[in-house]
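One chain of protein is taken out of this complex; the other chains stay put.
Let's turn to subunit A:
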């Protein structure tokens, strides 16, 4: 597609509005890591339990084991409260990433705005999003798929909603992916619409697995670029171009070797 490119739209009328919205929509604090767990309590509990099981099984041992289990539970409690995956993700340990992409679409802004607000449509072009659940007027729950068959969930709140022009949002506290963003729809003189997407997020940290961190640092911009392209294709042509599932000669399985970007 000709128009997907990093956009330095310094002088368009929308840009100040976007800047303001992006500043106001900053997501809450980054999420803490495993240091939140009560490690002394877990250690002591584990020691007591080990002692108890190493001895003969008397009444005294049962009490000591129970006390040990209680201590372990107390140590792990922040994990139960905040979610282990969240603590593993430890976004406090990473630098935020910003993505800024734009495309030009030959459809009216109102129609594109509607598509963006429709939880049913979103997974058709945001292909890493498995589903979007409508929780309330300005509240949605997002479930994304990331490599290694993992799911990331977050609740998002729309912080600004200018009909047919601009939507800004941020993740709420307790999200597995801390993120915020703004998308604007600007009517151009030739009747087309410029769609400008700016996204800021905190990649999950090292404790979540180095490969996931690498994925979140390098790939999302490419994936988002393709997803914005899919949005354009869906809006203009009513389908996303693909050759997946077509015949070819030979015996090797080509679908396996194809990357996420190739031959969608």
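Here is the rule we go by: contacts are C-beta pairs under 8 Å (C-beta built on N, C-alpha and C of every residue); 3 or more make two chains touch, one makes a residue touch a chain; residues count from 1.
Everything that follows uses one rule, which is that contacts and distances are computed from a predicted model.
Asker: Would you kindly match the missing chain to its UniProt protein name, picking from "Glutathione-dependent formaldehyde dehydrogenase", "Branched-chain amino acid transport system permease protein", "ABC transporter ATP-binding protein" or "Lactate utilization protein"?
Answerer: "Glutathione-dependent formaldehyde dehydrogenase"
Asker: Give the residue, chosen from A:40, A:136 or A:247, that touches the chain omitted from the document.
Answerer: A:247
Asker: What subunit A residues would touch the chain not displayed?
Answerer: That gives, for subunit A, the contact residues 1-4, 104, 106, 190, 192, 222, 225-226, 229, 232-233, 236-250, 252, 254, 261-264.
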